[in-house]
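The complex appears here minus one protein chain, its other protein chains still in place.
On to subunit A.
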Amino acid sequence: MQQQLTNLSDKELISRARKQHDREAEGVLMDRYSHLLVAVTLPHISQQSNLDPNVVFPSLLQRLSASLKTQTIYKVNEWILHIQKGYLGKPEKNTPFYPSRDGRDLLHIENTVDKAATNIIDRQDLIVRLEQALQRLNADDRALITQFYLENKPFSDLSATTGISREKLRTQLKAAKGKLAKLFMNGYVK
């Protein structure tokens, strides 16, 4: 059972945990993201001496499991980070998780790309539209995206050539991607 469940996607695991009250699916999902949760929470634990890992992680998992049943989860990583931040920032308050508008745009495009993977006609159409959107992007962002995505340049190369730190580079890339998504969704002219 465990083996079969580990092959399932996050979405399916969530739906199983919700509809069939499958605790195993929930467990597999938690297991999948446990190392990231640990890595993200580590600095807090080492900084604040009052936090006991034996208390923090079980209560975090409980909170995750409780919100899993009620909340709309598009991306598990965003959801986990939100819950973790909420727990560490204001442990007494349970802040609900709402995916952002930009996030939903991105999610939509990601889904269409996913679906087009098997359909050649859709794929060609999507490529044309994406390239058109890319042409209408400003020059800096377009250059960054082409270098990073199309020319497969790693962060280290890019930061070396432009002299920007990796974090900044990442935020720039993220912003450029968001602009591209908006152009693709709204400013599309055939």
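Throughout what follows, a residue touches a chain if its C-beta (ideal position, glycine included) is under 8 Å from a C-beta of that chain, and two chains touch if they have at least 3 such contacts; residues count from 1.
We take it that contacts and distances are computed from a predicted model.
This complex has a chain not shown, and the name its UniProt record holds, of "CheY-P-specific phosphatase CheC", "Putative tricarboxylic transport membrane protein", "Allophanate hydrolase" or "Tetratricopeptide repeat protein", is "Tetratricopeptide repeat protein". When the omitted chain is restored, the residue from A:66, A:128 or A:143 that touches it is A:128.
Checked against the full complex, the candidates A:90, A:104 or A:174 give a single residue touching the omitted chain, namely A:174. If you put the missing chain back, the residues of subunit A touching it would be 21-24, 26-27, 30-40, 42-43, 46, 53, 57-58, 61, 76-78, 80-81, 106, 109-110, 113-114, 116, 123-124, 126-128, 130-131, 134-135, 145, 148-150, 152, 154-155, 167, 170, 173-174, 177, 180-181.
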